[in-house]
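Every protein chain except one is present and positioned as in the full complex.
Here the chain labels run A and B in written order, and each chain numbers its own residues starting at 1.
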Amino acid sequence: MSFPILTVIILTPLLGSIAILFIPKERDRLVTRLSIAISFVVLILAIVLVVSYDKVAGGMQFVEEYSWIPTLDVFYRLGVDGLSVPMIFLTALLTLLCIFYSSYTIKEKVKQYFMLFLMLEMGMFGVFLSLDFILFYVFWEVGLVPMFLLIAFWGGKRRLYASIKFFLYTLTGSVGMLLAILGVYLNTGTFSIMEAASLQPFVDNWPLAVLVFWGFFIGFAIKVPIFPFHTWLPDAHTEAPTSGSVILAGVLLKLGAYGLMRIALPLFPQVFGYFSYNVPIIPILAVISIVYGALICVAQWDLKRLIAYSSVSHMGYVTLGISAAAASLAQSGNSDLVTSAIIGLNGAAMQMFTHGIITGALFFLVGVIYERAHTRELRDFGGLANRVPYYYAMMMVTGLASLGLPGLVGFWSELFVFRGTFGIIPIFACIGVIGVVFTAVYILWKIIQHMFLGEFSQKKWDQATHHAPLSDLEWWEKVTLWPLVTIMIGLGLYPTPILNFLNSAAVTLLDKLQ
Amino acid sequence: MTLSQILALLAPELILAITGLVVLVLDMVWRDEKKKEWLLYVTLVGLVGTLAAIVTLWHQAAVLFSGIYTVDMFALLFKLIAIVGTGLVVLSAIEFMRGRTPYPCEFYSLLLFATLGISLIASATDLILIYLAIELLSITSYILTGYLRQDPKSNEAAIKYFLYGAVASAVMLYGMSLLYGATGSTNLNQIAMALGPANASLQEIIFPAVIFLLVGFGFKIGAVPFHQWAPDAYEGAPTPVTAFLSVGPKAAGFAVLVRVFLVALPSFQPDWILLLSVISVVTMTLGNLVAIWQKNIKRMLAYSSIAQAGYILLGMVATSTLGITSLVFYMFTYLFANLGAFIIIIAFSNGGGGDSVEDYAGLSQRSPGLALAMLLCLLSLAGIPPLAGFIGKFYLFAAIMKDGLIWLMLIGVLNSVISLYYYLEVVRQMYIIPPKAEEPVSSTSKALSGALLITMIGVLLLGLYPAPLIELIRVAACAFLSG
Partner (left out) sequence: MSFPFLSIIVFSPVVGALIIAALPKEKHLAIKLVAVVSAFISMVLSIYVFFDYDQAAGGMQFEEQIRWIPSLGISYHLGTDGISLPLLLLTGIIIFCGVLISWEKDVRPKEFFAFLLILVAGVFGVFVSLDLFLLFVFYELAVLPMYLLIGGWGWPVTREYAAMKLTLYLLVGSSIALIGILAIYFEAGLGTFDIMTLSQVGFTPLFQYLFFLPIFVGFGVLAGLWPLHTWSPDGHVAAPTAVSMLHAGVLMKMGAYSALRVGIFILPIGAQKWLPWIVVLTVVNVVYGSMVAFAQKDFKYVIGYSSVSHMGYVAMGLASMTVIGISGASLQMFSHGIMTGLFFAVVGLIYRRTHTRQIPELGGLARKMPFVAITFIIGGMASMGMPGLSGFVAEFQVLAGTWQAYPAIAAISLIGIVITAAYIIKVSYKVFFGSLKSEYEGISAVSTIEKVALFIMAALLIIVGLYPSILLDVINTGVVPIMMRLR
């Protein structure tokens, strides 16, 4: 048997978190160092995975399968394809950065914090790697609890409200999903995601197919979040500690989109297509998310809330791309349609990755200024460009990546999404583009203009921050941000490496469905 | 049949009568109070002798005096109940009577005569003998109830009991005369033959006769609406007498009820079954509901025993072998549980305790043994496993169920839940309410402890291993119904 790298990736954070359990709680430095070491090892493993995944062959690789609960046909099934490999890398990278960053900012209940963080990482890996519905659901929920606790204990003032709202929203979505899983199981007799997809459940029972599809869809939509299920997100983000926000926006939201691609689309292509093309509810919701999210951002004055709403807007692109691919299935196929669908799907998948990188960086940057000023009110700032030039530069690059400036990574994903959508459901592409305009408005006008440009007024600063000292980035903040910025620029200039992965996945997926 | 055979068959009654007379006479003759202590032992020896006589007659069946008197297993089982009951009452009464009356020995002799009455009733197969035996039992009971002459409550109870009893006897006698008028015979078997298979023309006479007979029998078993004497008599009578009244006359009443109705009136079975089932329902329901409100434990047990009579009647309603088996078996379980409860009340009042339920507060901490015994007795009466009463009730309900009378069974089981409420009230006092006094209830005499032990063994043994007794009764019931 080959080396079970996927299991090792899942188990390493868990073992690390158990190891931390046995460290006396006074020894904070040991805890932080161990956590960093573990998440670093995990990142290495993820890189090994990236390198050793055979892009040419494509499909599911490194598959592991063991019987788990035989009486229920539940298996421990893991595997990766071109869609999940980048996600694994993203998760490992962001977790390492978060843990590194937190080791300097978290001062209370250090031991518990890092234990939870590692468990969170395990849960996220599990979702991306599971090929069994039950296992998928298990990890889906396992990831929920540490995040809930992170917000509830290390969050801001209204943390309890925010954390419970987050928890209950997600749980509501997941129990609906659970029912849908059961529906699939009872129809196909298997919990294997791949097998169920090839069996195409409910082909002969349209109403039930619709019901089960929406069960899944709402579960995922809450996590993404798609309008109108997004209301938990700004609260959760605002109250979460910086690293929590990074992971929440960077990875957890992707779980929902990943679910749409891994489960909703392959299992219910007809239904998904029907609601994307014949009755285009899903693209409508996606477009509303994009435009409405961006508009809210324009009206927001709390920096962190603004970034949070920008996530709603940006994740709308992902949904739009997926729904475009689904819509192509509802039409009689010609080769142009297929190309558009592949491009759209590629765009959506890439947007997941790039949004993870960009929003992660943005939340770090919010954290940096909040650590200093203890305020996030945009009107309190102004003219910071001269005082903290390094910070300004970082923010500039990230912001521009976010608004889709060519040469940075955000450009490619948005381009692909709109290109793909335009070829299939052009009207929604046209409306969606409005969102890009507003994105430019809030990035440039709200963030860059209000925070960095103009004259710095010491008096206003002192009043707003109660005489907090203002300093530029510390070395560890730079260390945290550089890898992300590097990726933004690197992949912006040469996106092929990641596209190779995503394309192999998208082609395989759509091949099966056509 | 030779005289010696006849005497052998009559041995239990003869021994009882002779012992009773001996005690009476010696009590008169002996002047020395110390000497009179021996009369207690004479009584006990007499009872043991009777018991031995009953056992020697086991499985015999005979008819004496041209059909007036029958010895069969059915009768012997009721005699057994009477003897065991009386024996336990005697054992538990010694201490109680010593302090309260100057004439303890006549008490024993009266008890023996009352037992003789029950014993005769169980065997009587002729209306005349039935009437005489019932009167023997009644009159001795009246005297026993009023035995504490200085106690106005005892006197009041006796008067009430007597007045009710006299009326009930008169009505019953009238019923008997109607039967005689209709059939021309006082012998049960001949009455049955005369009535034949449902002789419709006699309906108008037989129906009132049945009702009048039921008045008399119902009075003995304490069934509603002939129960009003019971609470007052139970409360006022000396507690050992109450114990006796709750078991002895009831057993006699059921023995005669079963015998008369099943032997003499089988052709009117549908009529009296309906009547009995109504009486049964009313009796158990009223008994239980009224018992809930009682504050005096003797009064409460009086109503409880009324309700118990209601359950036992269920066995009569079923009429099958199973029904009669369950009826007799239930009498045994009732005997031990009810007497056990009264013995504890006697012990408690010997120790200076009152008769109010609230006086039992915290008994479990003062005298854990007594409290536990009371708990077992009450739970057995309520029909909680694994105690005797549960098996008894289960049999009764099974018998009813076999006849398909689900509604009757439902009422029965719901009634046992209601009854649990007031039994638990006593349990609550004993186990939950803290004691008012710390010191244990003063130690009880050996005789009383022995009696209590016997009842406990009965309550547990009949619950855990009832098979032998049930088998015995089943054989008896089979024989009774087929003969």
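We adopt the following convention: a contact is a pair of C-beta atoms (placed from the backbone, for glycine too) under 8 Å apart; a residue touches a chain by one contact, two chains touch by 3 or more.
Just so it is clear, the model here is predicted, and its values are computed rather than measured.
Here one chain is not drawn; of A:Tyr53, A:Tyr137 or A:Tyr317, the residue touching it is A:Tyr137.
Across A:Ile18, A:Ile44 or A:Leu168, the residue that sits in touch with the chain not pictured is A:Leu168.
For the options B:Leu424, B:Ala447, B:Leu460 or B:Ala479, the residue in contact with the chain missing from this view is B:Leu424. Not every partner is drawn; the one left out touches chain B at residues 325, 364-365, 368, 372, 379, 384-386, 390-391, 394-395, 397-398, 401-402, 406, 409-410, 413-414, 416-417, 420-421, 424, 427-428, 431-432, 465-467, 470-471, 474.
What chain A contributes to its contact with the hidden chain is residues 68-72, 134, 137-142, 145, 148, 152-153, 160, 164, 167-168, 171-172, 175-176, 178-179, 182-183, 185-186.
The rule is simple: only the chains that are shown with their structure count from here on.
If you average the CA atoms of chain A and of chain B, the two centres end up 85 Å from each other.
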